[in-house]
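Every protein chain but one is kept in place in this view of the complex.
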């Protein structure tokens, strides 16, 4: 089994730049897998793919030489195990609010005696490593999402979960439950202090701290704060903003009667 | 039937900015349909979708309030008719090299007596217009691709085809057959003269002249030359370039050990 | 966000006629969406679609100008949230037997502080409303199914759940657990009294009362009883009965040797 | 190989009632296959399915105990052969306008020396008959569509094609090319005379005469005229009309404020 | 409803040979359904199919004249009910470790008053039996997987669950939790004693004992031990081993420069 790249980068003190997939297609997945992302997450919580779409996307990410992970929609051990069997190399679990929830999540991703994952890595044994059974507990990554006020109250206990590798901040949900407002890339002091506490506690427990961001500038700010796993936007956001930018640029120089806007 | 937006824009002397779809997904299609594109083409010639993927993409483009067209893979009247029945509002036919080929293409998109399209607009009658049968010959657009040396020799005859609405330049193929080199957004004088001739002949026949471009700057240059239907890149190109740009921007400011590149 | 049509109709004292989808296809969904149904429910409990089929069906229903809702297969918050993110405007949850179950269900459909729905309306923000985050708690509908003897014992408590909009009777299951027999459109007095009690309690709590029916006649009877959300059959039932009727009518007038039945 | 039911019914002087599939789903296909249709046609010319959807629909029709055929989109021998290999028991070819076209069509459906079908009945050998190779030329049905003025001029020559089993009238296209108007179930005398001629010529050549109809009444009229293969509407039409009828019936008896129509 | 073949074979003292499906395709499913397997299980725990793929596979297995069952990924009543509604004739539930879990599993597969399955056998009523509602509780099979040390401690209590039909050994997981090693077809004495105890306890409770095996030899050994439901490998294993065998055999006789291995 190839050593998990995310673990390597983090251990050397680097930062993982992670891509985020909402489009259910093996082609968009392969395009991004061949870019300079350190890892890619198929978002089955807020993305547009069911399991039948996600499975070949895991293949496509590996085909592109990249590292596939999945954010699952909920605390569903059956789905977590299944995605690992298909070849995901890490699971991000949303809404981990208590230490018990965290232990249940991590246990679903670890073979006994460390957990209760069922044995049957159908594709992983073929496509990841012949020795998968003995390497998986070490190489598969578990990310618990910290995104509620309750999770913040239980932060130390969650971070102390044996076998947990990383925590991942969902900034929109976290701010919504703490301060009653959503939003991403928020600069407000109180919120930044929350993030700093998360990084501090994560480091105390030797966990990678991760967060979702919406711009290069905020990503750099988060790196400076100590986050070592940074997601930038999503495939859909990138597509929309690239489209919007080139259309604006092209229309700006257009003489004569303009397009769509004016006519309808 | 809503008046065809492309015809309207062109008649008022404006320019259509057209998006290009290679990703087989209703989500990426809807994202782009909700952007400021005047029309969108599902590219079944060089794209990654079969018919089972293309059909719901036509639905998704209309859902996003945009105008769906399809580039077919070849001179296949059955496929052209079928995509029109599903609700495409125009067909781009590749490699139209002779007037006979052009007449066969246009005929496939027109009901008798103007052509030989078979009657059965299953979805179009429901989703486009109750009066579709009587409006289709007027509103459906036909784009013949001019992309070979042979087509250039037959340019006037092709453009004189009754019922043809537009010609569309495939610059890569055209340059390859004329000058032995591919490439897009080419500035070479001899090639620009070819494009100028195409625009001139198209206008003489009251046809819309269209072309595929790879940048806002070249698109503006083509508008200035008289092209009124301009495609910009493709969804896959936009996704890759947006991804590449934000990764470079983010990495540029990163201190400490770097990511992927350095470690492997 | 467009005001939820179901709420509007009910508030004005009208009755919603609701269609029911079992066929996994964007085409049958769009056909029905363009009919005179007030809303359409994709039935992921007893229907033939997985999530990969259901997602483009939500798009197709909106394309047809109709209001998409989903019945989920079970009390699964992750799936409920996800379908809302895709653009469903309401969730019907089966087998809500206790007030606690009801609160868990409603909470999954409401953003904090009213519930625990995770923030990430990927498609809803693009396709329903830019202001989705602030409108969703008010506009998204929650239907708790009353379909067991246990639910009847807890009826008042279930109906008192804050944030619940409606209850929905599954008559087959309800009769099976109350009287040991299934069946739809049942005229038996004891069962009708149960339905009357449900309507009464629903109205006391300002909830919409809904029910599944199998004929226009029974639907009218239920309207007269006070139900304001009436489902009629399903797409599969409609297709089978229309097919059966036209075949019988056609064969009835056939002279000479008959078809299938006689020959085999 | 089971003797082809269509041939049997026709030989005994009976009439085949045929269903027509536009919805790309194995569930709607199986529902109809379990009804009293004598055969079912997957319409790949004006329907919403590509090949990936059509293949499991052929399985579903056989599962329902019915006889699957396909109307192909155009004169494409590769597609005809492929659908036969999958298990279709007949092909309807559109727009057969000349005897040469008819011979090319029939040849694609017959193994040498009668035709040029390529040998490789992958699923048919497994699912239809172990002896498929020797039975197929006899049991597979070929329907040439007569639907243009040109086809009418060549009617005798087309009907004389060796190996042709049936002709099938596309009434919309036929009337459009003959009289400049579309329409189905047309009562106009001149058109009925055309149909009578077609039946007469078909019978002279021992061919089954088939036609598409839109109602039981017209179907009966066509039977009386001698057509022995009658299609009634399509799955989409049946679904829409059943939906429309039950909605109208239900709304008609509704008291109090009405639904959708009045409120918006 | 056809009497459940598995029950029949077991009651007569025979052994069921069961096939196992990991490939998401209706074609591989139909191929195996037409072989001499007594039943086929779609493995949604470790296989490559989501629900959208599994549904037409259930159709394909019935089409091939075989008996479809499903192993679900986890204790998810909604998914179990749904697969039964589609036409699965049995459910294998993984990781049944306590009597309570077993009762919850069995209850999801039984209509009231025996369980809490929701009424709505959409396809089963059409495709399995018109009288499905009254036959299902008797004919649908429930298999609880015994595959952990905890399950072994609770073996008698699990086997005493009313309505349970069978237990099924997952030998890899069972050995992993009991002895710290995985593996299949294990000959080690201590493990064989575990299996013997399972068979003994199952028989005491009139349950069918089942197990997964990896070879004909071990399958025979298990039959001799009293197992009456034996799975042999999976479709993927069979495909890989047949491919490997014929390649080795062919290459063995090859003269001249060899293939792949030597050149790269």
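Observations on the structure shown:
Each chain carries a letter (A, B, C, D and E) given by its place in the written order, and its residues are counted from 1.
Going forward, a residue touches a chain if its C-beta (ideal position, glycine included) is under 8 Å from a C-beta of that chain, and two chains touch if they have at least 3 such contacts.
Just so it is clear, the model here is predicted, and its values are computed rather than measured.
Among B:19, B:47 or B:87, only B:47 touches the chain left out of the display. Checked against the full complex, the one of E:157, E:184 or E:238 touching the unshown chain is E:238. Across E:9, E:55 or E:70, the single residue that touches the chain missing here is E:9. Interface residues of subunit E with the unshown chain, by the touch rule above, are 5, 8-9, 12-17, 19, 22-25, 27-28, 31-32, 35-38, 48, 215-216, 219-220, 223-224, 230, 232-233, 235-236, 238-244, 246-251, 253-264. Residues touching the missing chain, restricted to subunit B, are 22, 24, 44-53, 72-76, 94-95, 147-148, 170, 172-173, 176-177, 180, 182, 234, 236 (touch as defined at the top). Panel shows subunit A; residues 26-27, 30-31, 34, 55-56, 59-60, 62-64, 123, 126-127 of it touch the chain omitted from the view.
Keep in mind that, in the parts below, only the chains that are shown with their structure count from here on.
Annotation: the B-C interface is duplicated by D-E among the options C-E, C-D or D-E, judged by over half of the residue-numbered contact pairs being identical.
As a whole-number value, the distance joining the C-alpha centres of subunit A and subunit C reads 34 Å. Rounded to whole angstrom, the centroid-to-centroid distance between subunit D and subunit E, based on C-alpha atoms, equals 41 Å.
Contact of a single residue of subunit C with at least two other chains is seen at positions 22, 24, 27, 31, 48, 50-53, 55, 76, 123, 236.
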